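I'd like to ask some things about the structure below.
== subunit A ==
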Amino acid sequence: MALSLAIEGLDAGYGAVKALRGVTLHVEAGETVALLGTNGNGKSTLMKCVMGLVRPDRGRLSLTIDDRSHDLTRLSPEAIVDLGVALVPEGRRLFPKLTVTENLMLGAFRKLARSAIQQNLALAFETFPALKERRNQLAGTMSGGQQQMLAIARALMSSPRLLLIDEPSVGLSPLLVSQTIAKIGELKQRVGLTVLMAEQNFNQAIRIADRGYIIVHGEIAVAAQSVDELKANNIVKRLYLGGVV
Partner candidate 1 sequence: MTPAAAPDAPLLQVGAITKTFGGFTALDNISVDIRKGERFGLIGPNGSGKTTLINCISGALRPQVGSVVFCGEDITQLPPHLRARRGIARSFQIPRPFKSMTVLENLMVGLDFAKVDSSQPEEDVAMSILTRMGLASKASASTDTLSQVELRKMELARAMAVRPKLLISDEAMAGLSSSEVDEVLDLLISLGEEDITIIMIEHIMQAVMRFSERVMCLDAGKIIALGAPAEVMGNKRVQEAYLGT
Partner candidate 2 sequence: MMKHRNSIVFWAGAAVFLIAVLSMTQIVRNEYPFFAGYVILQFIALAVAWSILGGYAGYVNFGTNAFFGVGVYTAVALFKATGAPLVVQIAAAAVVGMTLGFGVGLLTLRMRGIFFSIATIALAIIIETFVMNWRFVGGAAGIQIQRPPVMAPFDSYVKMLFFVQALLVVIAVSIARYIQNSRIGRGLQALRDDELAAECTGVPTLKLKLVACMISGALISAAGAPAAMYLQYADPSSAFNLSYSVSALAMALIGGTAHWIGPVLGAILLGSTQQLLAVTISSEVNVLVLGIMLVLFVVGAPKGIIGLLRPRYRLRAGGKP
Partner candidate 3 sequence: MKRRTFLGGAMAVAVLGQGSSASAQQPPIKIGMSMPQTGGLAGGGKASLLGIEIWRDDINAKGGLLGRKVELVVYDDKSSASETPAIYAKLVDVDKVDLLFAPYATVPTAPIMPFVKQRGLLLMGNFSFQVNSKVGHDMWFNNAPWGPADSWAASFLDLAQKAGGKNMALLTADQEFAQNLALTARDVAKKRNLPVVFDQVYPPNTVEFSSIIRALKAAKPDIVYVASYPPDSAGILRAVNEIGIGDDVKIFGGGMVGLQFAAVMSNLGSLLNGVVNYNTWLPEKSMYFDGTKEFFDKYTKRAVEAKVDPLGYYLAPFGYAMGQMIEAAVNSTKSLDQKGIAKYLRENEHKTIVGPIAFSADGERKETATLQAQFRGVKDKDIEQFRSSGKQVILFPEKLKTGDLISPFEAARK
């Protein structure tokens, strides 16, 4: 099954704020692509553009599935979810007063997703056993790591083929960050997902990424073809650590 995401010359923002300037980027089927950069550089906006939550001012955003191309700039988020795209948002955005199970069930809100609900639930609980133990707990009362697991599991409930993950490491301890990233890698192998992951944690992200982009001030500063190329690039350190080291 061929699926690819192509973004070309994307400009987007909120009113007076320009968050993305001429972003060009592509993700091929089965790849894990990292979108690197510190906070406030436009990573989240790009994710929201793909989901249809933010309408770009200019540029192309197309998803090709089995040779059929879909112009995402014209589709509603509902339709985009139906195409098999899911986003794990920054800050997890769980429904804190709903239980774990209820959060998961909401992940399968679309009619198309409901048929596979039992399988997906089983998959989620198998991948994240902690969630199964806590299935009747309110999401808001869980620890950060568990919440991040739940956010990923919830996104899986819609049977996505392209999974967008926005900053999975936020607010987690290094150990948990490492575990979360590993889980994403594991899932990808297991379900055959295509993954676009925005992350500021460089070293963790490149553990599972095939290749990556670095975004600075809303522009793609580096488009690296491999992880090694990323590691070698000086801009990373300049960007992250202000040029020291």
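Inclusion criterion for the candidates: all candidates are chains of the complex that A comes from, given by their letters.
Everything that follows uses one rule, which is that a residue touches a chain if its C-beta (ideal position, glycine included) is under 8 Å from a C-beta of that chain, and two chains touch if they have at least 3 such contacts; residues count from 1.
The shown structure was predicted, so the numbers you read here are calculated from the model rather than taken from an experiment.
**Q** Mark the candidate that touches any copy of subunit A in this complex, from 1, 2 or 3.
**A** Considering all copies, subunit A is touched by candidate 1.
**Q** Any idea which subunit A residues touch candidate 1 in the complex?
**A** 16-19, 21, 38-42, 91, 141, 144, 167, 169-171, 173-174, 177-178, 200-205, 216-218, 236, 238-245
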